[in-house]
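One structure is given below, encoded as structure tokens.
What you see is the complex with one protein chain gone and the rest in place.
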Amino acid sequence: MEEIKKKELLSVYSGEAEQPFEWSAGKYVSRFLVEMRDNKTLVGSKCPKCSKVMVPPRRVCGDCFVQMDEIVKLSGKGSLYSFTVVNFGFVDPDTGLQRPVPYTCAYITLDGTNCTYAHYLSETDPAKIRIGMRVQPLWEENRRGHLLDIKHFEPIEG
Amino acid sequence: MTDWIEQTEDMVYKGRIKVPYTWWVGETGSHFFATLRDEKKLMGTFCAKCDMVFMPPRKNCGRCFNQQMSWKEVADEGTLLTYTVPAYEADIHPMKPPFAFGIIKLDGADTGLTHIVAGFGTGQLKTGLRVKAVFKEDREGHILDIRHFQPV
Amino acid sequence: MDKVGIVGVGQTKYERRKVGETFFDMIYEVTVKALDDAGLTIDDIDNVVTVSNDFWDGRTISSMAVQDACGARHKDISTVEGDGVYGAFYGAMRVLSGSFGTTLVVAHNKCSQSRMNQITNAMFDPIYTRALGLDAVTSSAMQARAYMDAFGVTAGQLAKVSVKNHRNAKNNPLAQIALDLTVEDVLKSRMLADPLHLLDASPITDGAAAVIWANETAAGKAKKQPVWLKGVGHMSDAYHLGDRDLARSPALVGAAGKAYAMAGIADPLKQLDVAEVSDVFSYMELMWYEGLGFCPEGGGGGLIDSGATEMGGDLPVNPSGGCLSANPVLVAGLARLIECVLQVRGEADARQVQGCSTALAHGIDGPCGQSHCVMVIGK
Partner (left out) sequence: MGKRVAIVGTGQTKGSSGRKDVNGQEMINEAVMKALTDAELTRDDIDAVIIGNMDHFEGINYVDTWSVDGSGGYMKPIMKVTTGGTTGTTVAMAAYYHVASGLFDKVLAIGWEKNSESDTTGAIITAFEPIVDRPTFAGAVGGLALMANRYMHEFGATQEDAAYVAVRDRRHALKNPNAHLQIDITIEDVMKSPMIAWPIKYLDMCPRTDAACAVIFASEDYAEKICPRPAWILGIKNRHNFTFLGDCALGTLLSLEDAAEALYPRIGITEPLKQFDVMELYLPTSFAGVQWIEALRLCPKGGGPELVNSGATDMGGQCPINPSGGVLSSNPIGATGLLRVAEGALQIMGRADKRQVPDAKMALVSGFGGCNWSDLMALGAKKPD
């Protein structure tokens, strides 16, 4: 290409553009959200073949490829499987704004399940968090059928 | 056992994807936009192998992969190749109706530039119509520095 | 080429909004249906190709939503982001490579969950075009205008496609919109973007589909006779709309030429028994007639006038009702292919084309049919 006189490099900015979606939860996650909202209860789905209980509940057991019809109510208590304390800033795609940090992202093995479940943990000092520690949910007063009907999980004794 | 499926209300989550994008225009496109902004001129690129002037400009020829394109100014006036008048309003539209989308073969270019056509009378739009660019006063180096094209 | 054939198919009903179902639910439904159709179990499936689009789904790895629903655990898997015919083609390649005896191909979309204008606006270049606000409707309207102006095709001829396909849909229990229409009805329907009326356009649709490919050995285990791949080709035109002659489809000519050469087809109108083509907008079917060589360039309007592509004509096109009667984007191509399979098998019930042994499925990608994929299958 011939020499370009201006070496200025321009860009195009998307501005406030966003794409709205109306994602169906499906019957399984709908039940999960309704139980949270109405009964402050977490539920999973149980595989009729391998008996594993998965949370969030879903229609098919990935290992067995069979439909999971049975919904199992959980105590909500569990053990911390892994965690990270997030310190860096980033845009939350659901708001277009920076997600507040620091926060602790916790993967919890809920009692009676065969997988882990992701939520916030109240504690953000890694020195005070121990994998294997017992945790339970802190429910919000006003619940709307949303993951954040649980404000966060917090450590408990035993 | 599956009665609960029938009984469960259908929850719908209204969310969004809102992530900001900054698209780098590149040296070739920056020259096009800077010239549009500063001089109200439209610069295409010429492939000597294909004997074609591309509008908008290309750094390389997409047809023969010639990497040695040269700049060629094209007119701000040209011929309407096709058009449509949207009969609905949408958030993505840059202006209120009536307006048209059109593909315009600018004089001196071999490809058409897609843009907005406005300022036309009822029944005036037709393929082959001569149209001319209307530039914005406050130009910022953007494709909408051409506000729209309108009949000559 | 070694032989590869389709031994199982499955589709959901196509609907405006499946509010109670996720991508996962729909994919499980069609996977089970395709397996049942083939008389196979998930253990007979060697690998999986999923088809989805991150923009429509609102997920940047849209395939992640369906892994367990299509039984993909512990199997090789990949994802095509494009029309279902391309996904099916890739699935067939994976069998032809000798690496796998069978491939399950699944596709899903819930167009009801997003806004069509914004999703399709995002296929336009963000630097030069996107801010203008084009979407699938307005860009296609410009193509329709260019096509009509170039060859004198009329709005009434476009409308005939809508009349035909919506009528054909009456015999397809899975179709979303089945209507008895007149040309007048189409022309009187609400203008979207001239020259396209509401009834010239395909609807917003939710749905999923699945096919199972098998090589000769694996096909022996299936309960259905395979419908063999005879020929296939795909090709893309230039990207910027103004770079293209929008009234013509040279990329389709190229794609079809390759498919026909493989399948030994010299006169497609005579040698094909059924064609299922991408009629996202009515005019497209006429343009694609020309690109597919069913008639000479500019002859699309004349061909629909002749009745040759009606049920009972020389070459019925879109007996399923086509995209005009249900358009779950991406899934649509797989639906075209599945209709061809059902026709060749003689399982198309009230819409069966008698003596069908060779059928053509077609899909498009990108703005205004920039890229085309053509597949010929038969006994």
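As written, the chain order gives the labels A, B and C, with residue 1 at the start of each chain.
We take it that a residue touches a chain if its C-beta (ideal position, glycine included) is under 8 Å from a C-beta of that chain, and two chains touch if they have at least 3 such contacts.
Worth saying up front: this structure is predicted, and the values here are computed from it rather than measured.
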According to the contact rule at the top, which chains on display are touched by the left-out chain? A, B, C
Out of C:L40, C:L158 or C:A251, which residue would touch the omitted chain in the full complex? C:A251
Residues from subunit C at the interface with the omitted partner, ascending: 1-2, 24, 53-55, 58-61, 63-69, 72-82, 86, 89-90, 92-94, 96-99, 119-120, 122-123, 125-127, 232-239, 250-251, 254-255, 365-367, 370-371
Touching the absent chain: which residues on subunit B qualify? 13, 15, 17, 19-29, 58-60, 62-65, 67
Absent chain, residues of subunit A that touch it: 9, 11, 14, 21, 23, 25, 29, 32-33, 54-56, 58, 62, 81-88, 90-94, 99, 103, 105-107, 115-120, 126, 131-132, 147-148
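Operating definition for what follows: only the chains that are shown with their structure count from here on.
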Trace the shortest sequence of touching chains from subunit A to subunit B and report its length in steps. 1
B-C or A-C: which has the larger count of contacting C-beta pairs? B-C
Chain whose average C-alpha position is farthest from subunit C's own: A
How big is the gap, in whole Å, between where the Cα atoms of subunit B centre and where those of subunit C centre? 29
Intercentroid distance (Cα basis), subunit C paired with subunit A, Å: 36
Return the residues of subunit A touching two or more other chains; collapse runs of consecutive numbers into ranges. 12, 14, 19-25, 27, 29-30
Contacts with 2+ other chains: residues of subunit C: 19-20, 58, 118, 126-127, 131
Can you list the subunit B residues touching subunit C in their complex? 10, 12, 15, 17, 21, 23, 25, 29, 54-56, 62-63, 81-88, 90-94, 101-105, 111-116, 127, 142-144
Over in the complex, which subunit C residues touch subunit A? Could you list them? 18-22, 24-25, 28, 42, 55, 58, 67-69, 71, 73, 110, 112-115, 118-119, 122, 126-127, 131
Subunit C touches which residues of subunit A in the complex? 12, 14, 19-27, 29-30, 58-63, 65, 67
